[in-house]
Every structure is written in C-alpha cells, then in structure tokens.
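This structure is in structure tokens; I'll ask about it shortly.
One protein chain is absent from this view; the other protein chains keep their places.
What follows is chain A.
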Amino acid sequence: MKTKTGRKHLLGKVSMYGFLLVFLIISVFPFYWMFIGATNPSSSMFASPPTFIPGSHFMENLRNLDNNVGIWRVLFNSLFVAGLYVVLALAISTTAAYAFAKFSFKGRNVIFTVFLLSMMIPYQATLIPLFQMMANFNLLNTYFALIAPQLCYPFAIFLMRQNFLSFPTELLESARLDGAGEWRIFMQIVLPSMKPALAATSIFLFMFQWNNFMWPLIAIRTPDMYTFPVALSTLSGVSYTDYGQVMMGITIATVPILIFFLAMQKHFITGMLGSALK
C-alpha cells in the first residue's frame, strides 16, 4: 500500500517537472535562437540541418545593421526618450497618486474613477486627434511628440497609489504638528520609504516607452528620429530581408531590457503582484 502511493507520488512529480521543462524550453529557446541568429549569416537560419552554435558573423551583422538604420543614433533616441519619460512620468504619477491616497478632497473619487476608466479606452481611439494636434503645432518628428502624450499614465498612478495607501497616516499628522510643509513631508518623509514602489513603477514606465511602437511609427517622419522598434520594423524588406541583421537588431532591442529585468526582477514581480491584488 505504502509503495503504491509512493510510486503514484513519484509519477505525479515526474509529469509535473516534465510539463514545466517543456514550457521552460518554449519560453527560453527563442531567446537562444535570437543570439544564434545574431552571430551567424542570414542563410544559416534556414540551413538543414540547423546550426545551434554561435557563429562568427557578430561584427558583420552589427556593421550591416548600422549601415542600414544607423543603430547608434536610433539607440540613443530610444534611451533618451525612455529615460526622460521615466523621470517625468514618475514625478507626475507619484504626486498624483499621493494626493489620491493621502488627502480627502472634493472630486477625488470622480477624478480617480475617470483615470481608471480611461485605461479601458483603446489607445487607438486617441491616435488621430493626437496626430492632428502635433501636426498643428508643428511638433511631429520631435522628442516632445514622443514623450508628452503618455506622461499621464493611469496605470502608474494606480500602482503608486496602492503603495501610498499603506503608508501610516499618523506619521504625516505628527510631521504636520511639527510644522513641516506638505511638500517637505512628501519629499523627505514619504518618498524615501517608497523606493521599492518607485523602482517597480519606473520599470513599467521604462518598458512601456522602450517597447512603444504605434505612436512613434505615426509621429516620426525621418530615420534619424526613429526609435528602436520603428527602426526594427523597417528591416524586413519587400524583396530581400537580411535575417542576420534582423536578429542582431532584435538582440540589441532585447538584451538591455532583459538584463535590466533580471537585475530588478524581485521588485518587478512584487510590483506586478501588488497591482493585481489590491
């Protein structure tokens, strides 16, 4: 009897790990294939039998890609836009979230509900008026056009608000009794305890902007202003595609964010968990 349940247990365990292993391969293998592609000539991706080992074409693919889309310029654009965006959007969403979480004032619930509901409106419904607005003010093809429209990002406000809610209000009260100004309380007492939340929110904001595609595709007219995803999407040519270049491009677009994610994954995953729950 005992061995029978033991064997059943073992079988369950083996099938559980088997299932996870299959899923692990499916999740991770495409990343490996991306590295293989980036270091091999275009043709090797379609070789029979396939090559699973890194090749020697890394520099050549990089050079071709640079000749084609000017990757350093494009990389700078993406980093600059995403970096500046994170700083500004974080400041805006943090102050707004603090107001929602720690003050009671007229219109609070209405404004907060409107912000939340706006997340349900597909992004595409705002694209055309945004485009017209930028065109009217002659702001198409500028960094301003890339950064400004999504600075108020309701999801970030929501995420930060959840974290401020758990900040003890008594601490604020006693600081007020001591005569500290509201701004000073916020900057010197509240914010320093919010580092994990700020980290999680900035990762979200950075990823959103780094990976953003449709709006930059519309707002940007010249290759020197392309962001990385837009430059990538121009690579698959109508008649001939150099897949070595494509794979190199994907690698450059993915590796920084992958490293960033792996370094920050603790904050990131807790940040996600928090947002889904409360």
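Operating definition for what follows: a residue touches a chain if its C-beta (ideal position, glycine included) is under 8 Å from a C-beta of that chain, and two chains touch if they have at least 3 such contacts; residues count from 1.
Note that contacts and distances are computed from a predicted model.
Of "Translesion DNA synthesis-associated protein ImuA", "RnfABCDGE type electron transport complex subunit D", "Sugar ABC transporter permease" or "Acyl-CoA dehydrogenase", only "Sugar ABC transporter permease" is the UniProt protein name of the chain excluded from the display.
Set against the missing chain, the residues A:Leu11, A:Met59 or A:Ile128 yield one that touches it, A:Ile128.
Interface with the hidden chain, as seen from chain A, comprises residues 13, 16, 19-20, 23-24, 26-28, 30-31, 33-34, 37, 45-46, 48-50, 91-93, 95-96, 98-100, 103, 105, 108, 111, 114-115, 118, 120-133, 148-152, 154, 157, 182, 186, 207, 210-211, 213-214, 217-218, 228-229, 232-233, 235-236, 243, 246-247, 249-250, 253-254, 257-258, 261-262, 265, 269, 272-274, 276-277.
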